[in-house]
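Shown here: the complex without one of its protein chains, the others still in place.
A, B and C label the chains in the order they appear, each numbered from 1.
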């Protein structure tokens, strides 16, 4: 079973050299810490920066330099700053190759729900709807089940959705799964260390496709 | 009767303090020389500059600083440079209050034809279609008649048009005319010095509205 | 040069009236027009519809106008950080329209650019698409979104000149340039106001044509919402 850093570490292996990547709040943010040394990727934050660097050293925070999570950040050499219209031009125009974000639910056809729970205070979708409707590679980072122990990988989403048929891969504490492009279900690709196929089966409510031996992931 | 500079001088009186103005090639370019001293206007050139100044002094030309007529220019204090998309955002979004341009024909409902003569080499519309479809004040600067002596103010345009119902005023060598907003025709506002109403009537093919005494223009 | 300078924030908000729709630049508390907000908070203007990516925090940014009950409706993409906001929304005092962030930016840019409507893939199949025209392009569904302009826009820049030209600093740029484009009267407050001719025309982010009034802000607090640091 993976902890949050483990999920982030496994997702980092999905990156390809030369990609621009948008990381959501939460586990996705951790992905930046695990990029393989032999590849170059650049992080885009939708409030208007490419080439986002790590948090500043204490005392060097700049109120005019934040990420989309409103955290103080730094800019790496080669960074560029731009306005919100150009930022979403990059996203919508598919210049950002990968988006990693969290989810409350994912359906077996790749729908994602991550912005609204009826009856609770709705904070808004931020840039999530633009992001999931655009990038070629939408990777979801989440726990396999919710706090009540119910599967978050469903036949159809029960919550209001953020985007349809857009999720490509899901990395959870238990497994790596691909959403079948023909809508046949979640294809199980890898098991987390020490996790059995049976456990994954029991915790996946949507259609699960299991073909051949499922390898344990290598981190 | 007005010469080219006279037409330009009369058009300059149409400017209002604080306006941004786009001047076409030919007579319209001359308008910049006659802006009243008590008002501030700024000239936009659609290739990407606001605050366009006069031609450079000999030897100070910069290949990277031209106007839409591809002439070398200068930039005034307070100038700004931008790309073609933002330039036409200004135009289409009606931030540029006035456009002055030449025409081959104007119809009595305000249609303008100034880009194409069937059978002749067509050079293209450039930014003219965007300009005439956008600004609130489209002023045409032209001769009242063509070289064959035929009226250029017509009931309907015979040439392919550049825009419909867009011309607000026309300043010719003979007169200042307003296009009636309800499409009733050309309303004669002023006569050029030494020009009679009869001459204007005889050289205007479209509907001409003459109400009361028509004053001679004051330059 | 057309001079856009007004003496202060009070002069800059002249003409703003109750029940108007107003655009605000900024992302979180970064790059928000602090001085204009302060000036509005001192008036008895009420019933405003505010278009802003976020809604400030308790006691700062648009949170000030919320506490004063000057806002009737918020049009935003994310409104999470504000207890008073939550209270007013849940009690029904405050209306909220949530718009995807990229669509919000593009709708304002479109308004400024004379593009009345455009197609975007964002929001297809979601609540956001309800009642909107759907059309497929390149094998992908898109929805029709409309331009969003307003009688007033308030933006904040780093430097500005008398002609209204603006330069922003860092990610404080964010929504400011698009809001400036969409406002019928755009009011810019700047940290440093300089004479025309001081700024390089090549380095202007928002040309002065999009700005009707400019003033140097009396004070900029520039609060940080999430101070995150690493150790040396």
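As a working rule, a contact is a pair of C-beta atoms (placed from the backbone, for glycine too) under 8 Å apart; a residue touches a chain by one contact, two chains touch by 3 or more.
Please read all numbers here as calculations on a predicted model, not as lab measurements.
S.K.: If I'm reading the header right, one chain is hidden. Which shown chains does it touch across the whole complex?
M.R.: Every shown chain touched by the left-out chain: A, B, C.
S.K.: Based on the whole complex, identify which of C:20, C:96 or C:115 touches the chain you can't see.
M.R.: Considering the complete complex, C:115 is the one touching the chain left out.
S.K.: Of B:39, B:85, B:117 or B:210, which residue touches the hidden chain?
M.R.: B:85
S.K.: Can you tell me which of C:100, C:170, C:183 or C:207 touches the chain that was removed from the display?
M.R.: C:170
S.K.: From the list B:127, B:185 or B:206, which touches the chain that is not on show?
M.R.: Answer from the full complex: B:127 touches the omitted chain.
S.K.: In the complete complex, the non-displayed chain touches which residues of chain B?
M.R.: Given the touch definition above, chain B has residues 45-49, 54-73, 75, 81-85, 87-88, 91-92, 111, 116, 121-130, 133-134, 160-164 touching the missing chain.
S.K.: Going by the touch rule given at the top, which residues of chain A touch the chain that is not shown?
M.R.: Chain A touches the chain not shown through residues 18, 20, 40-42, 44, 49-51, 75-82, 85-86, 88-96, 134.
S.K.: Which residues does chain C use to touch the chain missing from this display?
M.R.: Its contact residues with the unshown chain are 106, 110, 113-121, 135, 137-138, 142, 146, 167-170, 201-203.
Keep in mind that, in the parts below, only the chains that are shown with their structure count from here on.
S.K.: Quick one: how many steps at least from chain A to chain B, stepping chain to touching chain?
M.R.: Shortest path length, in steps: 2.
S.K.: A-C versus B-C: which interface comes out with more C-beta contact pairs?
M.R.: Pair with the higher count of C-beta contacts: A-C.
S.K.: Closest chain to the protein's overall Cα mean, using per-chain Cα means, please.
M.R.: Of the chains present, the most centrally placed is C.
S.K.: What is the chain whose Cα centre is as far as it gets from that of chain C?
M.R.: B
S.K.: Could you work out how far the Cα centre of chain A sits from that of chain B, in whole Å?
M.R.: 55
S.K.: Quick check: how many Å separate the C-alpha centres of chain A and chain C?
M.R.: Whole-Å distance between the two chain centres: 28.
S.K.: Chain B to chain C: how many Å between their CA centres?
M.R.: Roughly 36 Å separates the two chain centres.
S.K.: Return the residues of chain C touching two or more other chains; collapse runs of consecutive numbers into ranges.
M.R.: In chain C, the residues touching two or more other chains are 109.
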